[in-house]
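Every protein chain except one is present and positioned as in the full complex.
Naming follows writing order (A, B and C), and every chain is counted from residue 1.
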Amino acid sequence: MSVGKVLIANRGEIALRIARTCRELGLRTVAVYSTADRHARYVAACDEAVHIGPAPARRSYLYVPAVIEAALRTGADAIHPGYGFLSEDADFARVCAGQGITFVGPRPEVMEAVGDKAKVRALMAAAGLPVLPGSEGAVGSPAEAESLGEEIGYPVIVKAAAGGGGRGIEVARDRAELREAFRRTTALAQQVFGDGSVYMERFVPAARHVEVQLLGDDSGTVVHLGERDCSLQRRNQKLIEEAPSPLLPEQVREALGAYAVAGAARVGYTGAGTMEFLVDPSGAATFMEINARIQVEHPVTEMLTGVDLVAEQLRVAAGERLSFTQEQVTLTGAAIECRINAEDPAAGFRPTPGTLAVFNPPGGPGVRVDSGFAQGDRVPPDYDSLIAKLVVWAPTRAQAIARADRALAEFEVEGPGVATTIPLLRELLALPEFAKATHTTRFVEEYLSR
Amino acid sequence: MSVGKVLIANRGEIALRIARTCRELGLRTVAVYSTADRHARYVAACDEAVHIGPAPARRSYLYVPAVIEAALRTGADAIHPGYGFLSEDADFARVCAGQGITFVGPRPEVMEAVGDKAKVRALMAAAGLPVLPGSEGAVGSPAEAESLGEEIGYPVIVKAAAGGGGRGIEVARDRAELREAFRRTTALAQQVFGDGSVYMERFVPAARHVEVQLLGDDSGTVVHLGERDCSLQRRNQKLIEEAPSPLLPEQVREALGAYAVAGAARVGYTGAGTMEFLVDPSGAATFMEINARIQVEHPVTEMLTGVDLVAEQLRVAAGERLSFTQEQVTLTGAAIECRINAEDPAAGFRPTPGTLAVFNPPGGPGVRVDSGFAQGDRVPPDYDSLIAKLVVWAPTRAQAIARADRALAEFEVEGPGVATTIPLLRELLALPEFAKATHTTRFVEEYLSR
Amino acid sequence: MSEREQEHDQHAALRVLREEVAHLVKTVPGPVAAVSLRLGDCALEVTWASAATAAQVVAAPAVPAQAPAAAEEAVEDPALTAVTAPLVGTFYHAPEPGAAPYVRVGDRVRAGQTVGVVEAMKLMNQVVAEQEGEVVEVVAGNAEPVEYGQALVRIRVGSA
Partner (left out) sequence: MSEREQEHDQHAALRVLREEVAHLVKTVPGPVAAVSLRLGDCALEVTWASAATAAQVVAAPAVPAQAPAAAEEAVEDPALTAVTAPLVGTFYHAPEPGAAPYVRVGDRVRAGQTVGVVEAMKLMNQVVAEQEGEVVEVVAGNAEPVEYGQALVRIRVGSA
């Protein structure tokens, strides 16, 4: 099982990110693109490119036959799905296997096990991880939900088992709210994810979102590369991520790493993944979910460890062992990622696609920019509004904050109708709450409504 | 002695580099610019800017009264000279002191001592550093030169004591050649540097250029941050620099560090500087010179250590101690810098100034770009042809080479009449001689004449 | 204003015009076939290469516009339309090997009529004409891999 040519079943910055590592590893690359991405930078960066469909993702990037056809005709022996799109689709991974194509990700059965957010709760509890009081698997009926509500204690959270990206989540503070939340979440889950299963957990009102980066290989080795703190979110959309998690007690940090490795080993996890935890102000951590893919914010960990996570994904997919052991992982300094979106925070974060008449990314010490765009490129209105990830590293968190602000100040993005989150990101970085790192996942929304 | 506002007496990428660190440290900045640099990026990056003269450097960046006036009127309490221009001018440092302005660099008398390449040889020999057989100080007459030639043994090298940048250096293989070399070098030194003193040394025909990065503070602490290998040069102009120096025996590496610290301590060196050595194929190292400034290739060391050298310069200039000790310096992985010049290697490296119609720097993991330009900017014909420094880091040298090539392949620079050294750099990186690191300072010229 | 000054101003004006025309030629999106500027009778003429966008601004005496021959050949027939691949896959002219092709050059097709199939992952996807017309070219070869949006068959739209 060796890999020589990789089809990248994604677009934008992550497609370019993957192509970069492939080129460094001497692997050939195939881009797939929709009509909207015809002139995209990642397409030019690959050795070959196949036009797989029109702008709508369900007819291009999410359309399995088109992606598979593109792989077969170009002789790609592996498919890297990136994040989003088909990256956590176990069926797609099975189709790849059926066609003799290596899917860069965990085995389909593992994806399925960790992808069901109700099932994985039970699996992780069995592996010794702390989980919030909640349902064992899916909740079958409104009556069961109500009885569980009394048992768990309000407030409770109702989540779609197949959900993701912050959709299909509702909080209920009492029985009446629970009845409504159960009904709405079930309906939405059925409609959006094609699976109406929901599960319930106690709701933690103020907590930090801390996730541990994992890598596993076929030999059963699982290592973790420390945590990332993604507490600065708005409506479950991350704005700023950092590592290490500030103010996290050392014993909690160590415990999270050990939990992550134990949980991943339990399910035979291979490739890259993230184990997500909530950490409440007392330092109590509980397991939330596993993201079975490379994540948007993975460069934060790369900055601290020097490890190329995509290279390790490809290595594991090719049947090789990880290039390092847990003991060889060293975490140095502090890193911060700022997601620069073509959105207008002053207009309810409305997307502002358009042509980037000016696009000057920052440079200099400790600055990394991952973007799918260059000056003159057009941000299509068809996909997410991420135009660049700015990631900085510095010896200390305070220096990293200063560097992030310096780099954001340098970052020039202009275009007719184009607004970005750069001013908001600078505003958030400058807040005393961020400096003191007392913020929880609710902070941004509270701040914006001040 | 505190610093609040820094005038940057330089231009291009290094002026922007210094401004970046100043901003991160919360220091205010003043740019000075010639008419040719009116629209330069570094000017916009500073808080204030003063137009100090026309395009010719001797009437702007080298014109002391203009620079001092700009500092006085803007209330700058420090001047960072960058590299080149006034950076190693002890008289300028004295004028600064006389005006109550902190010069970011060593004390004037130290600059003077290490700036005379004949004197510093003797000083370093006294500090226990290995120096090549040669003259003690300047050579007074042709007769003295000839007698020394017999004593040292041919081939010998004749160098201008006040020289730099590869000018004022000649090799003589016998007495007749020596007579001519002495005459020409003396004349050129008088004409170009205003000081006709020359000194002599045995010539090492095939060697590596290895330099050690130093930092010293007012408390007498001197630390080194490992070495850089700059053997890939053409006519003494560096093309590619890297760290660590490949194939350098560990005991030589340690010895160079110890020599550098001992030599710098001997002269009371403060601030950033570089101690340059020649290492011959047997591993024998000899002291060459001290560069009393920040160097073009300093980011290579920053990538390996995580230390911001410009921040340390400013800290020391403000009378503070270095922020770390020798024991805290860790060197991780490998870094390579490629100098991207607006030059046409196919036309004798003729400079190709002009408008950068396309300028897309690379991004992604392990890539740092320091450039004074952005898309649409004009490279003026009046100064050096450096348009960007691409610096990459990776865990191993082989990975760093692959990454450098990937990043160079991504780097788009186009404009009417503009050619760059990017294709040549990629060619050099791909050579087996570079992979094996068997090259000496003569390699590029031999390769180009193949 | 003296006569001499007026003359000077006119010359200056015409120089500016010339420069503007040169600039216009560079910035106009379509290919400009001819630009003529007359000083004597103050005539400006601009001819675009595409007949569909040919434009003239003619001052007295009028000068007839002449579209170059090359431009005529470059004209695209607006009645020609292409049936494109609805997805990435392999294009087949016929329902099965050895069978007669769905369409041949010269055939008339109705809107909705199958003109070929694209196979992707063993599934046959029919390719249908969107408009009525005459088949003038089968662009993609039989069993040829095609990408999304690639032209497969060209049709001259119109009723018989």
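Basically, contacts are C-beta pairs under 8 Å (C-beta built on N, C-alpha and C of every residue); 3 or more make two chains touch, one makes a residue touch a chain.
Bear in mind that the values here come from a model prediction, so they are computed numbers and not experimental data.
Participant: Out of B:Ile14, B:Leu27 or B:Ala66, which residue would touch the omitted chain in the full complex?
Facilitator: In the complete complex, the chain left out is touched by residue B:Ala66.
Participant: Which one, B:Ile18, B:Ile52 or B:Val210, makes contact with the chain that was left out?
Facilitator: From the options B:Ile18, B:Ile52 or B:Val210, the contact with the absent chain belongs to B:Ile52.
Participant: Which subunit B residues would touch the chain omitted from the figure, given the whole complex?
Facilitator: Within subunit B, the residues that touch the unshown chain are 34-35, 50-54, 59-60, 63-66, 68-70, 73, 95.
Please note the rule applied: only the chains that are shown with their structure count from here on.
Participant: Based on the touch definition given at the start, go ahead and assign the chain network to line, ring, star, complete or other.
Facilitator: line
Participant: If every chain is reduced to the average of its C-alpha atoms, which one ends up farthest from subunit C?
Facilitator: For subunit C, the chain whose C-alpha mean is farthest off is B.
Participant: How many angstrom lie between the centres of subunit A and subunit C, each centre taken as the mean Cα position?
Facilitator: The mean C-alpha positions of subunit A and subunit C differ by 45 Å.
Participant: Calculate how many whole Å lie between the centre of subunit B and the centre of subunit C, each centre taken as the average of the chain's C-alpha atoms.
Facilitator: About 57 Å, centre to centre.
Participant: Counting only residues that touch at least 2 other chains, which ones in subunit A make the list?
Facilitator: Subunit A, residues with two or more chain partners: not present.
Participant: Which subunit C residues sit where two or more other chains touch them?
Facilitator: Residues of subunit C never touch two or more of the other chains.
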